[in-house]
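The complex appears here minus one protein chain, its other protein chains still in place.
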Amino acid sequence: MTVTMAAALNTALRDAMRDDDTVVVYGEDVGRLGGVFRITDGLQQEWGTERCFDTPVAESGIVGTAIGMALYGLRPVVEMQFDGFAYPALDQVISHVAKYRNRTRGTVGLPMVIRIPYGGGIGAVEHHSESPETYYAHTAGLTVVSPGTPGDAYALLRSAIAFPDPVVFLEPKRRYWLKEDVELPVDGEPIGRALVRRTGTTATLIAYGPMVSTAMEAADTATQDGWELEVIDVRTLSPLDSDTLATSVTKTGRAIVVHEGPRFAGYGAEIAATLTERVFGHLAAPVLRVTGFDVPYPPAKIERHYLPTADRILDAVAHALEY
Amino acid sequence: MTVTMAAALNTALRDAMRDDDTVVVYGEDVGRLGGVFRITDGLQQEWGTERCFDTPVAESGIVGTAIGMALYGLRPVVEMQFDGFAYPALDQVISHVAKYRNRTRGTVGLPMVIRIPYGGGIGAVEHHSESPETYYAHTAGLTVVSPGTPGDAYALLRSAIAFPDPVVFLEPKRRYWLKEDVELPVDGEPIGRALVRRTGTTATLIAYGPMVSTAMEAADTATQDGWELEVIDVRTLSPLDSDTLATSVTKTGRAIVVHEGPRFAGYGAEIAATLTERVFGHLAAPVLRVTGFDVPYPPAKIERHYLPTADRILDAVAHALEY
Amino acid sequence: MTAVWRDVAPDGGLREPCSYELELDPAQLRDLYRLMALGRRVDRQAINLTRQGALGVYASSLGQEAAQVGATVALEQDDWLFPTYRDTVGVFARGVDIVEILALFQGSWHCGFDPLRCRVAPLTTPLATHAPHATGLAMAARLRHDPIVALTFLGDGAASEGDSHEAMNMAAVFQAPVVFVVQNNHYAISVPIDLQMHASSIALRAAGYGMPGVLVDGNDVLSVYGATRAAIDRARAGGGPTLIEAVTYRIEPHTTADDDTRYRSAVEIDAWRARDPLERFLALLRESDMVDDAFLATVDAEGETIAARMRDALFGAPDGDPREMFDHVYAAKTSQLQAQQTALDRELSATEETE
Partner (left out) sequence: MTAVWRDVAPDGGLREPCSYELELDPAQLRDLYRLMALGRRVDRQAINLTRQGALGVYASSLGQEAAQVGATVALEQDDWLFPTYRDTVGVFARGVDIVEILALFQGSWHCGFDPLRCRVAPLTTPLATHAPHATGLAMAARLRHDPIVALTFLGDGAASEGDSHEAMNMAAVFQAPVVFVVQNNHYAISVPIDLQMHASSIALRAAGYGMPGVLVDGNDVLSVYGATRAAIDRARAGGGPTLIEAVTYRIEPHTTADDDTRYRSAVEIDAWRARDPLERFLALLRESDMVDDAFLATVDAEGETIAARMRDALFGAPDGDPREMFDHVYAAKTSQLQAQQTALDRELSATEETE
């Protein structure tokens, strides 16, 4: 069965609502419209306005009420319409979502999922193409997940909804229409495990979300140069499965981490720092970063020059091989 | 003249208001009370409620109105009362403060300063001891400064107020009472330059804000072990003066970066990643990190076990020397 | 002429209609019509250009011309406007070049005009976040005893955001000369107004801030103009902020990317088409013999000229230089950005060579 990531996510929500009647889905335009990306399409029709409903335009209120819902015993799955419109909820996320279990000495967990379509490449206007993963990944108490394929999108979203703690679920919106031949349902993937998507020996590419496809493309092309690139899909950004990464880089001796968001103090720095700490003696070159530039996300007409490409990744591999 | 950092900051504000009548200071309790830490003490008395005034409790509104003020041509210097209460303003900071100049193709700069007392060690309740620097440093378009000494506090705040772009000015609140023998006014320090506070050859300690004192203490103690540690005060977190860091580590071959905030995807990762990229061949050991743990800031009674200490830094030096 | 609107009685009822002697002569009234008609032409052209790919997306003002034009025309030259992505026609009526306005939707740059020269802030996408900017600018003007006023547009959806509350409360506390014009067009994308709020009017919120609240027929340009003008005059005179709710309707889908058949009926849209703000005003002008066919033909011709210019300027426009993305992040380029720009430069040169 060929499914898009959008369809896989929609199915995951549907199946989760079927299997657990404490799951409620809400946010801006997720009800009648089915979401601006149609990820919640049909849920309100199927489950009614008590299980899937629209809210006023108030992101802090949406996340804040979800905390109250979780406190009550429901499992809210809320949508932030775009990456750039999730920022008004950051205070609720940092001050409460991330801290509630710890604050209450383990008494009150908050099983909730905050879904955020993120990243660029769709020709959108300002604030619709942000990559905010570092803000979330740096926040202790959050679990941050980003799938790179339709199958993972299904499996990880199911796992996120079943998870006992809050999950920030980052959906690579430019890959919503990415297709995969996969039979749904697939089993829930455990949160916290990276995946070696392709094995190789020349160097390790480390990517997540929208960049998984790009890294795979780079690895495909690289064979023309006789390079066998190992590709790791991080999948869970926090907590990071550094074992899988370290094992790979111990073997290859070289690593390139790829992400769309700005480089400075970005998520890639953590991967580079962690790997260097863990496998310093095995590194033939520094861990290199292929990332977005340190600029506000650029306008649509020039965004393709901002986004990491397979070419840039291969340039970085070549650079790593020069050491 | 012996001055505390609090007094140096107060003098800097006073002098800036005297020298530039577009400077206005506002925020919660900064007027009549002079701020909960008294950093704005006396400013309203001296300059009147038109230059220094109290606002309703609304951080997003405070930062948002400051944008409008800067648009008008004033230089607002606003205070967020505590690190943990600056989060409601993150959307204004990320979506507007950081992006306005770029959005308007360079036409509209926003000369404004957001002062935030930050960090722990003062025995406070939850939300009063956060180290949010990574959120700001990762945001392209922001300039992020944190002084480690009274003299720098004065000089850097003056520079921040005179700067043509918005500055997030992070004040290490546990060092407000730190004293230095320094004659005010001192010349404005250029933003963007790190400072070698102590020279050495064994390894480089890299710190900023509250950890500068701790790093200096470690370096003092280290002489007992025969170690000569170089200490660099980063001062401007973004943009990072990586030249000064690279020069030092090229010499010492070992670096330990120290900060209070959580480690994972934290600011120290950037320093580690950048240094490794720049001076890989000179590194005798991976850049190590001595940081806060990946937990919500702990309650006051146990916070001393969370905060990096000189001992922990020296352990890291010993570890680096084992490579 | 007389403009009519209603102050909201804070118990939700409407006070007796207020009337305001408009100091508008026939030429000015004609110009109001002209701006609305040109605005509509510009709006149609923008939709077409989007269909043809010259714009990436567009949020139409169709049906809201009276609310936008009536409000912005009430501003003086030195006053400031803080618009949203919805307010193309209002910004156009303020005199900003339409091609520059559309840069955001074209994707050539986030803001195409010079806000300081135009006294118009960039079209803002994050809802309500520009409201505190308007309040802040007005606070600054008041501190400086500068008799200017800021006007900000908000949508009915945006009014649910925390920022709108903080902006209004602070405006009232500091008696800032700012006018909040909420265009209640009945929808926030797919969400109808009765799921957005439980009160009968957004203008009712004014009482909670201690400022006047005004409910106005947003499809009646004279009432919008009159209510806004009165609020602006009061603000300029030191009387503080006002909240105006202009009740109107979005005729087109939310944006060119939206499918509104999913959430509303054609019947509903048609009912509002019948209250078209242009036709209403034109009927009035005709009745009082203030316009004739020659005038309308001139307006049409002017509209076609502008539309042609939009086509020329936007169709097949070059992408712009990607190197520019590094140029405006800071006043002085950091060495980090310089290095990234150089890397891109090298990449672009290599591509050019191989081409």
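Read from first to last, the chains carry the letters A, B and C; within each, the first residue is number 1.
Just so it is clear, contacts are C-beta pairs under 8 Å (C-beta built on N, C-alpha and C of every residue); 3 or more make two chains touch, one makes a residue touch a chain.
Since the model is a prediction, treat every value here as computed from it, not as a measurement.
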| item | value |
| --- | --- |
| Displayed chains contacted by the hidden chain, counting the whole assembly | A, B, C |
| Of C:Arg117, C:His145 or C:His198, the residue in touch with the unshown chain | C:His198 |
| Residue of A:Val182, A:Leu240 or A:Ala285 touching the missing chain in the full complex | A:Leu240 |
| Candidate in contact with the missing chain, chosen from B:Val36, B:Ala162, B:Val196 or B:Leu321 | B:Val36 |
| Residue of A:Arg14, A:Arg32, A:Arg101 or A:His127 touching the missing chain in the full complex | A:Arg101 |
| Positions on chain A where the hidden chain makes contact | 24, 50, 55-56, 58, 60-61, 63-69, 71-74, 76, 88, 91-92, 95-96, 99, 101-109, 140-141, 143, 164-165, 192, 239-240, 242-243 |
| Interface with the unshown chain - residue positions in chain B | 28-29, 31-34, 36, 54-61, 84-85, 87-88, 123-128, 264, 293-296, 298-302, 305-306, 311-312 |
| Interface with the undisplayed chain - residues on chain C | 9-12, 160-166, 169-170, 172-173, 175, 195-200, 202, 204-211, 240 |
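To be clear about the criterion, only the chains that are shown with their structure count from here on.
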| item | value |
| --- | --- |
| Centroid distance [mean C-alpha coordinates] between chain B and chain A, Å | 30 |
| Euclidean distance of C-alpha centroids - chain B vs chain C, Å | 39 |
| Intercentroid distance (Cα basis), chain C paired with chain A, Å | 35 |
| Chain A residues counted as touching two or more neighbouring chains | 60, 84, 87-88, 126-127, 264, 293-296 |
| Where chain C touches two or more other chains, by residue | 109-110, 126, 162-163, 324, 329, 336 |
